[in-house]
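Got a structure for you, written out below as structure tokens; questions coming shortly.
Note that one protein chain of the assembly has been removed; the remaining protein chains are unaltered in position.
Order of writing sets the chain letters: A and B. Residues in each chain are counted from 1.
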Amino acid sequence: MARSTLRRFRQDRLPSPLIRVALWGAAAAVALAVAGCGEQSPLKPESDPARDIAKLTWWMFGIAGVVFGGAVVMLLIGWLTRREEGLPFIGKRSNVETGAVVVFGIVIPVVVLIGVFAFANLVVLDDTDAPKASSTELTVEVTGNQWFWEVRYPGTKAVTANEIHIPVRTRVNLVGKTDDVIHSIWIPQLNRKIDTVPGHRNRILLYADKPGRYRGQCAEFCGLQHAHMSMYVFADPPERFRAWLRNMERPEAPPAGPSARGGKRIFMANQCASCHTIRGTAARGDIGPDLTHLRDRTTLAGLTIPNRGDYLLRWIRDPQHFKPGNKMPALGLSDAQIQKLVTYLEGLR
Amino acid sequence: MATMPAPLARQRTERLQRIWEEPKGLVGWLTTVDHKRIGLMFLFTSLAFFAAGGVEALLIRTQLIRPDNGLLSPGAFNEAMTMHGVTMIFLVVVPMSIGAFGNYLLPLMIGARDLAFPRMNALSFWIYVASGLFVYTGLAIGSAPDAGWFDYLPLGSKQYSPGPNVDFYTLGLIFNGISSTATAVNLIVTTFKLRAPGMSLNRMPLFCYAMLATSFALVFALPPLNTALIFLELDRALGFHFFDVTKGGDPLLWQHLFWIFGHPEVYIIILPAFGIATAIIPTFARRKMVAFPLVALAEILVAFIGFGVWAHHMFAVGLDTITTIYFAAASLIIVIPSGIQLFAWITTIVTGRPRFKTPLLWIVGFIVLFLLGGLSGVTFAAIPFDQQLTDTYYVVAHFHYVIFGAAVFPLLGGMFYWFPKVTGRMYHERAGQASFWLSFVGMNLTFFPMHIVGLLGMPRRQYTYPHGLGWDGYNLVETIGSYLLAAGLLMVVTNLAVSLFRGVPAGNDPFGGDTLEWSTTSPPPSYNFAVIPRVTSPYAMWDREDRQADQRDLAGPAERVLDEGHETPASSVLDADWDEILEMPAKSWSPILLAAALAAGFTMLLTRHYVIAAVVALLALVVLGGWHWKEPQEA
Partner (left out) sequence: MTGGDDLTRRTGRGHGPPTGGATRSTEATSGPAASYAARRRVSLPVGTWGVILLVATEAAFFGTLIASYLYLRLKVSQWPPAGVEPPDLTAPLILTGVLVATTLPILLAVRAARVGRVRPAWLLLLGAMLVQAAYLGVQIHLFGSDLDKFQPTDNAYGSVYFTMLFAHHVHVLVGILMIGWLLARLIGGLTNYRLVAVQVVAIYWYFVNAVAVAITLTQVSPSL
């Protein structure tokens, strides 16, 4: 029953024209303010669950606008009739007054709230809950760490960080977990947020209608760099996704050229290897993100800086400048050494 | 009544004054047990903490005025936002509501001469001050609590918060909780037992119902918090594993325990404000409250239902569906008693002949802001919506509308309303109205855009944010709004401070109030009432015959004058039949000494000197024993 209600809802059966006007009027100001920006906005949905929630939102705002407007009008009447006692036109009638309190304070709220409740929590909730295991085609496992997201594809050897790729229009089972503190995975255009809690495995549906890039962020305060723990979800056409995944499974692309080889030697000889993993090498650290395909990513440090130009060099020279409090120390390397390191890392496609 | 008191009447009032007056000077204040003095001490202390919390807020807003700002480091920001929350909730709003307003006004409104336990009242205050200083010592040494005001685990555990920051939080809040619990118990017993004989429960003012509901909520809400804090401190200090998933614990246990406290806490924050609104509205609307019994019942229901909704703070955590649906349903139910009160207030204003003076303006502002905050709260009962917008600025907007708009606005209105009673002088009306409008505009400018920026995806508790997500303009407006709000609040304080010295003398009852405090002089005498008042309705001050009968009693039969000692009547709980005459304690050093001992004990716990802490605890028990040694009749 819930499913068919949902389907009807999605077919946009709106009520009578008068109510339509009122709802749009009430929500117009907010809509104007909100429209036109926000790649991290729940009000710009790009999937069914997010779309259902957005519609629910507008309906609730419409009702809230009517209630609020009504109360303000009543207060205005109170001011305009401040020299007379009693209600306008009706005069002093205490049972009407009590009746008004009962109707506006009990009866109408009960009716409206039952409606909102039934719709939100019995209908829409059905679609935003964790997907049934059998209903999804792919599983992505995201582990929250202070302060980056580790992304794995169970059943494959693929590991990356902060940038999740999924095939477009495919139901993906997103598993959220963590081994340190509570974080929260939130990609507003695609679905609600889900906390990652130590000792628990939480799941939501990840689904995108259209190819594109969707921005998300950690949504549970997790310490010093909570503000810089963002992520991207890339929805790719299936062929491109499969190619990407195959690439992610491969180990390190061996360094080409003396500078890159020198950079790899510096990487292994210094602290880098004790915190980072580069599959296919001796570097097996698990404190920082997996760097095997670093070049593939569009950003560094959880979307803090772009992965182009001299950002990587400046990051390695002074990680604390961009993300103070993060766990990567300044390594005390010379500029020449860092340049070699960068050459090596930029070859990790 | 401007008639000259007869000689017998004057004799009696002078005798009462001699019996009840307390020493002037510092010693008088340190040993006071007078609820009015204690109420004022609570007020000034909470205003000082309000300023501190306000500075923390301005720091936050200034840091967020533009993207990638560098005013505060992430660590400093985390301390500022945590301290802002802890200060405002535990050190400002609750103490101001129950410790200042409840303390000062409850005995006056019920016709009593003090609270039921005057020395415990003083203890509440000294513990409050000590606990506030305890937490702020953390700030002073650069280790303020920094894991958020609800300090989720494992972030707040020793492993991820190794410094003493979170220990200041846990021990400081346990310490502070003793104060609130003691005040709550005091207010309940006073309301039950010390009402003027004849003031049966249905003749009690609505303000007293609100304080009663608040106090019951505190009695049952603080213990879960204490359990959580004790567990946390044991984990941190002694290596226990309540919240440690690798050893059979669960971080969600903290969340459940915290929110079982935390949700009733927000009703504790707002109920006294409802009480203030129900005191101001009849006076300025010049009519009795519409649907009085419904409003009284609604106030109690809010406190009661508030205990059943806690997990609506945990909708994104991964609880099972049935559980989340139950909590959403319960959260919707609580809308009903709030709605009843809202429409009763509005209807009373509409059907009365309202005078929109400063106190009523703050209450009208409160109604508008409470409605907005309540509506955004209701949207959270739609679980999928909550799961999108929780932990964003939309939630920050919601709770500031209900805390600032619905709890602080009435407190400010109440400060104006009772200013003449407490000081004997009138505040400046035009400046008062201007300060309201400035604060109202500033408040909305600060917090309304937060709804929008949350809907644009901005999470909360970030020390900075990137350019390009559409958040910049709104944050700028919010910061400007916060400065306007600060200016409005400064205007309030300046008005009251200047009026304290230069205000026009106010007289006993400048507004035509409906409750008994307006029958005393301004300020009230140390003994509150020369004659324990006769009461036949909840609007005692509007019952002229009863007030005239009191005047005749003062010059005539002595039974309700009670001037043979430090006396006040005790009556039965429901019908207020006169039961006995109580001899009340007078000034005492025990409360401040006990508070000092407890402060030393908590400090020893903080520094892990457990043996010394145990010794101090024994010392505290000795002080407690000494406190009870001298009996009332030996005074």
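Keep this in mind: contacts are C-beta pairs under 8 Å (C-beta built on N, C-alpha and C of every residue); 3 or more make two chains touch, one makes a residue touch a chain.
Keep in mind that what you see is a predicted model, and the values were worked out from it rather than measured.
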Among the chains present in the display, which ones are touched by the chain that isn't there? B
Sole contact to the chain not displayed, among B:E429, B:D509 or B:D575: B:D575
Contact with the hidden chain, among B:V33, B:M83, B:L438 or B:L562, goes to B:L562
Full-complex contact with the absent chain, from B:H241, B:H467, B:R552 or B:R608: B:H241
In the complete complex, the non-displayed chain touches which residues of chain B? 116-117, 181, 184-185, 188-189, 192-194, 197-198, 219-220, 222-224, 226-227, 230-231, 234-235, 238-242, 244, 247-250, 253, 256-257, 260, 534, 558-560, 562, 564-565, 567, 569-573, 575-583, 621, 625, 628-629, 631-633
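Please note the rule applied: only the chains that are shown with their structure count from here on.
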Per the contact definition, I'd like the list of chain A residues that touch chain B in the complex. 30, 33-34, 36-43, 49-50, 52-53, 56-57, 60-61, 64, 67-68, 71-72, 74-75, 77-79, 81-87, 92, 94, 97-98, 100-102, 104-106, 109-110, 113, 116-117, 119-122, 124-125, 127-129, 146, 180-182, 184, 186, 188, 192-195, 197-200, 202, 215, 217-227, 303, 324-325
Within their complex, state which residues of chain B touch chain A. 73-75, 78, 147-148, 152-155, 160, 245-246, 250-252, 287, 290-291, 294, 316-318, 321, 324-325, 328-329, 332, 335-336, 339-344, 346-347, 349-356, 364, 367-368, 371-372, 375-376, 378-379, 381-385, 387-392, 451-452, 455-466, 469-470
